[in-house]
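For this depiction, one protein chain was excluded, whereas all remaining protein chains were kept in their positions.
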Amino acid sequence: MGDHRRVPARTDFTFWWPVTVRWGDMDALGHVNNTLYLQYVESARVGFLERVGWGVEAFAATRQGPAVVSQTFHYRRQVVYPATLEVGLRCGEIRHRSFDLECAIFRTGTDILVGNGNTVLAWTDLSAGRAVEIPAAVRSLLAAPGTA
Amino acid sequence: MGDHRRVPARTDFTFWWPVTVRWGDMDALGHVNNTLYLQYVESARVGFLERVGWGVEAFAATRQGPAVVSQTFHYRRQVVYPATLEVGLRCGEIRHRSFDLECAIFRTGTDILVGNGNTVLAWTDLSAGRAVEIPAAVRSLLAAPGTA
Amino acid sequence: MGDHRRVPARTDFTFWWPVTVRWGDMDALGHVNNTLYLQYVESARVGFLERVGWGVEAFAATRQGPAVVSQTFHYRRQVVYPATLEVGLRCGEIRHRSFDLECAIFRTGTDILVGNGNTVLAWTDLSAGRAVEIPAAVRSLLAAPGTA
Partner (left out) sequence: MGDHRRVPARTDFTFWWPVTVRWGDMDALGHVNNTLYLQYVESARVGFLERVGWGVEAFAATRQGPAVVSQTFHYRRQVVYPATLEVGLRCGEIRHRSFDLECAIFRTGTDILVGNGNTVLAWTDLSAGRAVEIPAAVRSLLAAPGTA
């Protein structure tokens, strides 16, 4: 992908996470609120990190893990309840202390793209409050979560 | 500003919106969840649009108004309850059917930057489901909400 | 059931709604926030109302439908992500202009009760802002949604 302004395809993604839209996810405009798209991506990210061996227990135990440094999201379509969605993720560029997690939300089982974006995550030592080197064991899994 | 990766200063912003962090805004990591930063920006944006004559009533009455097309946000600092914040906004580039709304969140009355970003808004006809020309009356106010 | 302080059993309920807990449903105490239990019940209630012919379209079209007058909820167990739950509902007492919707949340496929309660709903004319008679067609379905 690289350029997340490009419209992604399903085949760009290697990890998938299902989301069921809740009625309460809608706002006063009668569609899913734009902050909720990012909660859906968060849900998928937590699942992805579990897959690469860095689930909530690892995070709590080591007080170390990926923290969101920045994110960009392109809203492509409104979503109205009821709906089921799938969030696709794939690891983009991996740097020393940070990596890109590219995402796209599709309607379940379709090519209908609801939105897509990128999240930059820094591997952070929560106690020290600063970014540290991504563990080698994680680094290899980030690139290939599907085989983990 | 232009380049939102640059660290903004308070003097870059012309419209301010206060936010009181709620205990419930925090997530299981014990800090304000990253989707909430965008709810704070949304709150400010609704206030800003009211100021330029496009409040919730105008939106409902005309079924026309700005819809979020994309957003980018840079998380600079964690926020832990209790805290009070200020969201600064300023209109960036204004195009035919869309404009940029640059934002930054500071701790109240300080230069401590919590995060900043940019939201691209398309002037949308909700019934037609497509972007339309920004009304001229709005266009001039976007550039100078402080004088509205 | 009648007395909602009594611990309910799965067999008390005639309508079921699945809920997948999201990581973001947890609060700073590291468990699902107590307001979210009520969002899960809301999700089930919306599904139940759809079943009895009063889905979101009917509500919007008629500007009439059930509004929450009061609710009581007993928190029985903490829930920590990841978890899947099932909300059971059954209509309790039906009055002229209001009815009780009894609810219980179980861990999926088990008798582990997470919480239970009751919601009083008044059939409301949103335009007039007051309770009106429950439509006869709805009244019979409320008692037996499983057969709808």
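We just call them A, B and C in the order they show up, numbering each chain from 1.
Simple rule for what comes next: contacts are C-beta pairs under 8 Å (C-beta built on N, C-alpha and C of every residue); 3 or more make two chains touch, one makes a residue touch a chain.
No experiment lies behind these values; they were computed from the predicted model shown.
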Remark   = Which of B:S43, B:Q64 or B:Q78 touches the missing chain? It is B:S43
Key: Positions on chain C where the hidden chain makes contact   = 28-29, 33-36, 38-39, 42, 56, 59, 67-75, 117, 126
Task = Provide the residue numbers of chain A that touch the chain removed from this figure.
result = 23-24, 26-28, 30, 33, 35, 81
Residue numbers in chain B that touch the chain omitted from display = 18, 20, 22-24, 39, 42-43, 46, 56, 81
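In the analysis below, only the chains that are shown with their structure count from here on.
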Inquiry  = Just the number, please: Cα centre separation of chain A and chain B in whole Å.
reply    = 23
Inquiry  = Rounded to a whole Å, what is the gap between the Cα centroids of chain A and chain C?
reply    = 31
Inquiry  = Please tell me the distance, in whole Å, between the geometric centres of chain B and chain C computed from their C-alpha atoms.
reply    = 35
Message = Two or more other chains touching the same residue: where does that happen in chain A?
response = 39, 42, 56
